[in-house]
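With one protein chain withheld, the remaining protein chains of the complex are depicted in position.
Chain IDs A, B and C follow the sequence of writing; residue 1 opens each chain.
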Amino acid sequence: MTKVMNVAMIGGGFMGKAHAMAYASMPMFFWPAPAIPHRKVVVDMTDGAAEEARRRFGFDEASSDWRSVVERPDIDVVDICTPNNVHAEIAIAAAKAGKHIICEKPLARTVEEARAMTEAAKAAGIIHMVAFNYRRTPAVALAKKYIEEGRIGRILNFRGTYLQDWSADENGPLSWRFQKKIAGSGTVGDIGTHVVDLAHYLVGPIAEVIAMTKTYVTTRPIQQGGVDKLGASEKSADAERAPVDVDDEVVSMLRFGNGAIGSLEATRNAWGRNNFITLEIHGTKGSIHFNYERRDELQVMFADDPADARGFRTVYTGPAHPYGGGLWPIPGLGIGYSETKIVECFDLFSAIASGKQPSPNFEDGLLTELVADALLRSGETGKWERVE
Amino acid sequence: MTKVMNVAMIGGGFMGKAHAMAYASMPMFFWPAPAIPHRKVVVDMTDGAAEEARRRFGFDEASSDWRSVVERPDIDVVDICTPNNVHAEIAIAAAKAGKHIICEKPLARTVEEARAMTEAAKAAGIIHMVAFNYRRTPAVALAKKYIEEGRIGRILNFRGTYLQDWSADENGPLSWRFQKKIAGSGTVGDIGTHVVDLAHYLVGPIAEVIAMTKTYVTTRPIQQGGVDKLGASEKSADAERAPVDVDDEVVSMLRFGNGAIGSLEATRNAWGRNNFITLEIHGTKGSIHFNYERRDELQVMFADDPADARGFRTVYTGPAHPYGGGLWPIPGLGIGYSETKIVECFDLFSAIASGKQPSPNFEDGLLTELVADALLRSGETGKWERVE
Amino acid sequence: MTKVMNVAMIGGGFMGKAHAMAYASMPMFFWPAPAIPHRKVVVDMTDGAAEEARRRFGFDEASSDWRSVVERPDIDVVDICTPNNVHAEIAIAAAKAGKHIICEKPLARTVEEARAMTEAAKAAGIIHMVAFNYRRTPAVALAKKYIEEGRIGRILNFRGTYLQDWSADENGPLSWRFQKKIAGSGTVGDIGTHVVDLAHYLVGPIAEVIAMTKTYVTTRPIQQGGVDKLGASEKSADAERAPVDVDDEVVSMLRFGNGAIGSLEATRNAWGRNNFITLEIHGTKGSIHFNYERRDELQVMFADDPADARGFRTVYTGPAHPYGGGLWPIPGLGIGYSETKIVECFDLFSAIASGKQPSPNFEDGLLTELVADALLRSGETGKWERVE
Partner (left out) sequence: MTKVMNVAMIGGGFMGKAHAMAYASMPMFFWPAPAIPHRKVVVDMTDGAAEEARRRFGFDEASSDWRSVVERPDIDVVDICTPNNVHAEIAIAAAKAGKHIICEKPLARTVEEARAMTEAAKAAGIIHMVAFNYRRTPAVALAKKYIEEGRIGRILNFRGTYLQDWSADENGPLSWRFQKKIAGSGTVGDIGTHVVDLAHYLVGPIAEVIAMTKTYVTTRPIQQGGVDKLGASEKSADAERAPVDVDDEVVSMLRFGNGAIGSLEATRNAWGRNNFITLEIHGTKGSIHFNYERRDELQVMFADDPADARGFRTVYTGPAHPYGGGLWPIPGLGIGYSETKIVECFDLFSAIASGKQPSPNFEDGLLTELVADALLRSGETGKWERVE
């Protein structure tokens, strides 16, 4: 009989929604499931917020005290969906309590925090995972498969972008994402780390970076209310403004440990780009292109195709591709954000069931933090910076 | 306090999965929810299958006897996810028992069945819905909004296609979808009705049709096992074959009641097309284009744009668009099949909560059956056929 | 030594420009050229217009008397770039004078005219060609190659569209293209025939059609001046209007002689579509898609590709593809309208040099007229109409 595992989810915002959906849905998709997640306790800032999250997200219990929750003997997995500033404290407590952990990205505000979390997790012998869900997109996993099977040859270069526009409006509110003390950094940590994770997944460790970082909107209206408002403008013309102390954009170049080169660009100020995560990879035998805004598709070109029929193929992922057995019966029915989170949940519980660490785990998350840190340092120094 | 409503779901296949996910997830997305669906009983063909479906889809109880289930006083909503041949019998029984009903598409195998179901539902005074989920895609709902607000003017024409390739392989198994006695028809009912529903939603009632229908693969290997296998080839070279008695493809022209003209094409034999539902609508003031394979996007062109900046806009749906408040916080995060089903579930329970029939309800489903019937008749006669 | 051949071009409008460019450029591209066209005489309505055309288009001489020109012994080729109403008279005279002829499309206003022209051309033993240039697009010729080599198997269906928007504005001037006595028909002849030609080229003869034809804009401002104004609105608000007696749009279905089915749609009133010639062809072993608005590319899908790398390939045409040796040294440099006309010119002079009729010649053009006539007849009768 498939084991039921109790989850305590800390945080009831956008990510709480996505994770709760995945806990409920994962076994419906991947059956027999590696384990059946049970939504046991949800934690939010206040008792009222927690109770509302409980009803909304279908948990048994609500709490506003994460400390006691993570120590409860009936909890198997702790899920950290909070802003970045409390990732470390919660994760370390959960690890000490021997709970498996999934933590939203980025792993932490700083390398120091990430290192402490990783050490705690390793010391505790738990399963740990960082929620870089975009590598769970079947098309990205298909790219990984092509690369591992040598079908595009040796990788020469990698170009990754993550472009959004929700902070392009200078009257967008000063949410926690614009405050260094909570977020750690701006675009670098928030979305740049997704690209770093994808680069590590598909190409290998980044060894050296050089970056330009920019803050275009230097003050923003102070946010009314606690919700994470992406992009919605505060209406009051006379809202008080406060400084932004994080980066809006990063443009950078990369050197990988295996000799490949690359570039990484991330911004939340690119008008018209929404969730524009693009990857372009050139190898000695072919090329790959991916755009998350059209995430059902992977573009792949094989150099050994006949001369008169050579070109990028648009492959719609489905049952013949990674994770396809668990998702929908034909390609094109639709991979959405939900499906990426359901796959992530499947990989988490597969890891727990097998006792084998998933990827990206906290060590991978720490490596990503090291790259993020090098990007931010290079943004200051203007020089190539080693990762460690 | 939001009301909890008990659902009995009949059928545990691909659609059962999609609906179960939606019951679990809908309130997480649309909160406060109009009602909270509770997965009470799932019914499948055998006790064993039902019990497995119960565990997989998170229902309280399992049963292999739909008749007794639809009469249970604790059931509020009956969800029909079976093959087409039992839609009518179940729906009529459920209506007589006073249950609200959501029925998978197409509503029935024949006009007669659809009419009987509609009459039963109306007589019972219940809420009834047909699960044409593609009109729940936010981009399609946005097209509807533009049209209703007059932003593309009077509609001149409509072109709808639904192209798939899962039956192009002549060794694909003879599932129930290729058998008239179970499915009623082939492509016309299976996917053509989706396009008819979209045409009715966006343009208005179709008055007259002329069609060509084709069966390209006239025999198929008899299917081993009961599952609905889309596209997977039976491996045994010596599998016994049996005749296909439904259509593989329909090409047709349409006249709408309001004077617009159009065309409709559907096939499951178009190599390389997966779930290629496309709409192109030309009005006196602009045009709309949609392709479900890139369903986050709606293409719209406004004729009164300045001469030097005129062209189709690619609008990624998000919070500023229909259903946007309930889905994801920025465009491009991803609309998948899951999201269309979550929206459908929201509309169903909104209808139940408000006591106002949703669209498409059984009357709309009957109208779609009448068009399907006219398409099939015209496929025989080669002449224009009136819808009724 | 490559032979120089003298060309008399009748008509100095948009098409005169395109043809003159091709005469000058063809040997530069296809070298050694089959013959070197020499721009000998250009004919226009008045001496002044002809003299201006001479200087603009680089001809030796100018004339306003086409009758005497086509009989000149030093003329080898007559090029008919006039409105449709004088195609027949000029072509018959030129044929009688023993000149090779290229005639702009459509071949004539009516089947009767086309038949007379064809008979005259055949009687005279000359080389004759109709200027359906779109089949000269390398990507279209590549589609032909795939089909002929059996790479997409037996053709099941064909879907062709030609959508423009230059007549969607109801204040666009009443040019000759809206007058039946000059143009013969509207959209059917002007652009629908291009699709018919492409269907004949790629699939084979059309045997039967059924059509809806529509005139959306029933009166237009009388045009000031003689130029062929596409889409430009007459500015005067009080311009006198006169009736349009031709079709704005045709929607139709096709049956080919070889059993394939299809559809054809053409309109000049589709806001946002410019020169949107699309082809979609499904075969038993693959599919082809083409969109002239992205004419450097052919989309092709081969069903026997490996299951995990199956999808439409985007093939950019270049040296490895038809006409590639004569055009540009790498794909993607750019196929424009010019290049299609240069290829057409190459095929014309190759035919003259070899003494083998090109395709489409007048017989092909007549066949296309027969289909156009059947479309127009069916637009009246509402019934399937045989092509002859």
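In this section, contacts are C-beta pairs under 8 Å (C-beta built on N, C-alpha and C of every residue); 3 or more make two chains touch, one makes a residue touch a chain.
Since we're looking at a predicted model, the values are computed, not measured.
Novice: Which of these touches the unseen chain: B:115, B:241 or B:313?
Specialist: Missing-chain contact among the listed residues: B:313.
Novice: In the full complex, which of A:106, A:283 or A:358 touches the chain missing from this view?
Specialist: A:283
Novice: Tell me which of C:28, C:123 or C:222 is the one touching the absent chain.
Specialist: The one listed residue touching the chain not shown is C:28.
Novice: Check the options A:44, A:249, A:308 or A:344 and report the residue that touches the missing chain.
Specialist: A:249
Novice: Which residue numbers on chain A touch the omitted chain?
Specialist: 152, 156-157, 159, 165, 168-169, 210, 212, 214, 216, 249, 251-253, 255, 261-263, 265, 267, 269-273, 282-287, 301, 303, 310-312, 382-384
Novice: Residues of chain B in contact with the chain that isn't shown?
Specialist: Within chain B, the residues touching the omitted chain are 142, 145-146, 151, 297, 300, 302, 305, 307-316, 320-321.
Novice: Since one chain has been left out of the picture, which residues of chain C touch it in the full complex?
Specialist: Touch set of chain C with respect to the missing chain: 2, 14, 17, 20-21, 24-25, 27-29, 31, 33, 36, 55-58, 164, 166, 228, 230-232, 273-276, 292-297, 316, 318-319, 328-340, 342.
One rule holds in what follows: only the chains that are shown with their structure count from here on.
Novice: So chain B and chain C: same face meeting same face, with over half the numbers shared, or different?
Specialist: Over half of the interface numbering overlaps between copies: same.
Novice: Quick check: how many Å separate the C-alpha centres of chain A and chain B?
Specialist: 33
Novice: Distance-wise, how many Å sit between the C-alpha centres of chain A and chain C, to the nearest whole number?
Specialist: Comparing mean C-alpha positions, chain C is 53 Å from chain A.
Novice: Whole-Å distance, chain B centre to chain C centre, using C-alpha means?
Specialist: 42
Novice: Pull out every residue in chain B that's touching 2 or more other chains.
Specialist: Residues 273 of chain B each touch two or more of the other chains.
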